[in-house]
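All protein chains but one are shown at their positions in the complex.
Letters A and B mark the chains in the order given here, with residues in each chain numbered from 1 onward.
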Amino acid sequence: MDSVTKGMTPIVQTVSGWVKGFILVFGIYLVLYGHLTPGGGFGGGVVVAMALVLLVLAHGKEEGLKRMPMHVAGELDSVGALMFLVIAILGMFAGLGGSFFNNFIAKAYPGEPYTLLSAGTIPLANIAIALKVASSLFVVFMMLVLLRVVYTEPGKDS
Amino acid sequence: MHYALCLALFLVGLYGVMVKRNLIKIVIGLIIMESAVNIFIVMIGYRKDGIAPIMSKVMDPSVFLARSVDPVPQALVLTAIVIGLGVTAMTVAIALRLYEKYGTYDIKEIRNLKG
Partner (left out) sequence: MQIIPLFVAIPLGAAFFIPMVGRKNPRLSDTLANFTTLALFIMALSVIGKATEVYWMGGWVPRLGIPIGINLVLDGVSIFMLVTITLISFLVTLYSIQYMDKFTSKARFYSLFLLMVAGMNGVALTGDLFNLYVFLEIASISSYALVAFGGQHEELEASFKYLVLGSVASTLILLGIAITYAMTGTLNMAQVSTVIGGNFQPIHLFTIALFIAGFGLKAALVPFHAWLPDAHPSAPAPISAMLSGVLIKTLGVYALARVLLNIFGMTPLTSYMLLILGTISMVVGVLLCMGQDDLKRFLAYSSISQIGYIVLGFGLGTRLGIAAALFHLINHAVFKSLLFLNSGAVEYGTGTRDLNKLGGLKDKMPVTTATSIIGSMSIAGIPPLSGFWSKLFIIIACVQAERYGFAAWAAGVSVLTLAAYLRLLRRTFYGEPGEAQPAAKEVPISMKLSMVALAALCVAMGLLWMPSAQRTFLIPAARVLQEGLTYASSVLGM
């Protein structure tokens, strides 16, 4: 599978080099403005993962694994999920009538509505979710790429 | 009506799951079924001549209440799509492993468990 290890033609590699950055920035925009416009953690996370997938498709899997090794993606995955849970639990302690998932930042520092710094814990939760979704999708994609599907006779494997 | 089209799509997916023999076609049938239900949920929230449910500085709250479509089904569908994605990823991974073990994608051949 040549294109898996060595990547595609130089034209594709050059053009994708320009486009990757745009995709990444667009994904981050979707995540950060998730409380104002449609998007949010899920959609933004998927777009960020697609930037990494484009890298792997164009340059081959070694390049992809050099930029984001598998164990780092696994750790980021857990870190994202734990961050989300910590934000939720902090709402219980905040003492402002605390309960699970309470939006304690919005109660303490309400920004102007409809600006970037306004909705309290929601942008932070969006970032945590985007981290988790992006790393999960990247790990799933790499697993499906790296799996060498070879059929062995049932008598031969132990 | 539009809901009848959703039901037709659901039945197409169900047909794929029940009748087709190739593992990958069963997975595709499952995806079609989930998409049909998601489309159904979004269509529930529709209001005639509605506007998108996005509040911004220039939007007047009373206009928003009178004319926007229902935002709750859209939030539900977002979650449902992600859940469907997770299930699909796992199904495809298991299907690949099944090919590795049995050498065939045909579900009638994969019958080690009987009784």
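The working rule: a residue touches a chain if its C-beta (ideal position, glycine included) is under 8 Å from a C-beta of that chain, and two chains touch if they have at least 3 such contacts.
Everything numeric here is computed off the predicted structure, so don't read it as measured data.
The chain that is not drawn here is touched, among residues B:Leu5, B:Val19 or B:Ile44, by B:Ile44.
On the side of chain A, touch with the chain left out of the figure occurs at residues 74-75, 78-79, 81-82, 85, 88-89, 91-92, 97-103, 154. In the full complex, chain B touches the omitted chain through residues 10, 14, 17, 23, 26, 30, 33-34, 37, 40-41, 44, 72-73, 76, 79-80, 83, 86-87, 90-91, 94-95, 97-98, 101-102, 110-113, 115.
Throughout what follows, only the chains that are shown with their structure count from here on.
Distance from the chain A centre to the chain B centre is 22 Å, each centre being the mean of its Cα atoms. Against chain B, in their complex, chain A makes its touches with residues 36-38, 40, 42-43, 113-114, 133, 140, 143-144, 147, 149-152, 154. Interface residues of chain B facing chain A in the complex, by the touch rule stated above, are 54-57, 78, 81-82, 89, 92-93, 96, 99-103.
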